[in-house]
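Complex shown without one protein chain; remaining protein chains in place.
As written, the chains take the letters A, B, C, D and E, and residue 1 is the first residue of each chain.
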């Protein structure tokens, strides 16, 4: 049975930390689906279309990664795309506390899905979409934190 | 002097974790008041009336628990109902960090009130009202995380 | 049924933080037993006899506190002295992580016993027996961290 | 070269914890600039003008502290005022996790600026602007948590 | 290329938490090697031979798990047995902090090896070999925390 993993997130925007997690996980999984969650209660800085398009460009070099968007529960989307694994990166203790809660609830909702974690590289440990949005809103240059294909209009 | 404890919260909605904390605390206290806080700056998923009514039904089997609502400071409500203890459950380190801050400030505001903590059961450690609201908003079934008397219209 | 709590520890030595936890818990419990654990694998700075004698002197003013020593499992000693509660103070997140593990295992070993936590006062948050022993071994004066009745020979 | 430090924050309102950090840092720095950040996405309880004016009054007794406001990135403002250091207080582990992320990103954006931390006093460890605003909104008296010159209209 | 994972540890003794991590990881890996580390500076309660023999019995039902012992660096043993992954379970924030350090150093020593984490089940979150040894040393019954095939002489 094929090992398909879902890598869910808002990716507003996708960072070099996200890219590193996905690329390093390719030795573990047969296929990784980067799944951009549509969360109606969250105001995004970049449109869903823009985010999906950027991530597709980042992984244009490999057919082991596909990109899609979804709404609803993550575990329901796992069932839909036959992903038996949810992939997550861990940077900090606060990350871990949050991810453990989500992971345990996802397991209660769909016991057949396993959440698998790998570590962010130390040099990526402070990079988050939140902090990048904050830099952009304050007129700063966040290009060192995102893949080269992502260009912000300044 | 009677040992009356206040169990304050938004309870939006009340969970099986909340129920467990209250029931297990009944060996410690003579009476527990589940006090639903009215917080004007927070948008709730369920109305105050609905939340109070559900909790009353959960504890219909015991007269050691009463249910009420309050606005204003928790310590002021403690004085009003003559509660010398505030009861809180602890699930995670993040919980503890947050609760310690609230507990220390409450003690500074009203030194005679003591905050008393008991541990969430391990199987309840990921269950929070926030995660339940998130499941409901995404069209999922959260019934395993709330007492049986609480029925969500789907 | 009487509310008896066990306050277990090595108390090598007993600190003003320990004293504060016990005194503040007396509004909650009918009786508190300060129980000095004998742990053969731990080398102590002060003898068991000395530690017990100091704590008895600290609480000479109240008959709601008694002092004893025990070996074996804490939950077995709870059964022996009919204590339905284990009392613990919480100072830091590291404390909490450690105490939660012990508390959950104790509950698995003896479900009828509940661990009850209260917060250390902020000004006691750095005081531990370990740090006091360290000060003493390095020739420092640790008297501000222990009750007045405890006198170290310098 | 003069050692100038920036102490950035919302200070909505300034607390006795903030004051303590600044005063204790004066042995370390030649000059400290308390810099009130203007964050358009955050609704403040007190106006920028009010916050700046209060902090100026708090430090009216010393010319080693100046007060100003800024918008945009903190590191850009550091360059503007020639501050080589960013001063921050640490109270809790959650604080640290958050501050470490900000500090690492600031260092990536401007390597010449160093973030310097000192510890909040234990008795200030629960005091935050957030909790003070919460007390005020609930009709409580928060005056024990702010410098004497700050008077809230009740 | 086959996905072989190493699950390293002292396993003094092996717990139901360890068993759960290995079994749940079998959907992810082609083969898991439970590798009992020989650490000369640590005094063990059970002999290496006993520990290996117990774990072999636990996994007698599957040929996807093998058991061995090693000394020296974990990454050197990974090279020897051609394991590209190190498997670890995560229970608590303290676990995570510790495991992140080890994982980052292992990656610096051997970049081709990836550490993969899955979550302990909530009901296993307090179970550790350390706490089991402590129960045994204090004359308690720890059988509920270990696989059925492990029998302690009492």
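The definition used in the following text is that contacts are C-beta pairs under 8 Å (C-beta built on N, C-alpha and C of every residue); 3 or more make two chains touch, one makes a residue touch a chain.
These figures come from a predicted structure and were not determined experimentally.
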When the whole complex is taken into account, which chains on show are touched by the absent chain?
A, C, D, E
Out of D:31, D:64 or D:100, which residue would touch the omitted chain in the full complex?
D:100
Where the missing chain touches subunit A, by residue
92-93, 122-126
Would you write out the residues of subunit E that touch the absent chain, in ascending order?
40-41, 71-73, 75-76, 93-94, 97-98, 100-105, 108-109
Determine and list the subunit D residues touching the chain excluded from the picture.
3, 24, 27-28, 84-85, 90, 93, 96-97, 100, 103-104, 107, 114-119, 122
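The rule we apply is simple: only the chains that are shown with their structure count from here on.
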Out of A-D, B-C or C-D, find the interface that copies B-E, where copy means more than half of the contact pairs are identical.
C-D
Among the chains, which is located farthest from subunit D on the basis of C-alpha centroids?
E
Comparing B-D against C-D, which pair counts more contacting C-beta pairs?
B-D
Chain centres computed over CA atoms; the one at greatest distance from subunit A is chain C
Could you work out the angle of the rotation that brings the CA atoms of subunit A onto the matching CA atoms of subunit E, rounded to the nearest 5 degrees?
180
When centres are defined as mean Cα positions, the distance from subunit D to subunit E in whole Å is 46
Rounded to the nearest Å, the gap separating the Cα centres of subunit A and subunit B is 34
So which stretches of subunit A touch two or more other chains?
93-94, 97, 100, 103-104
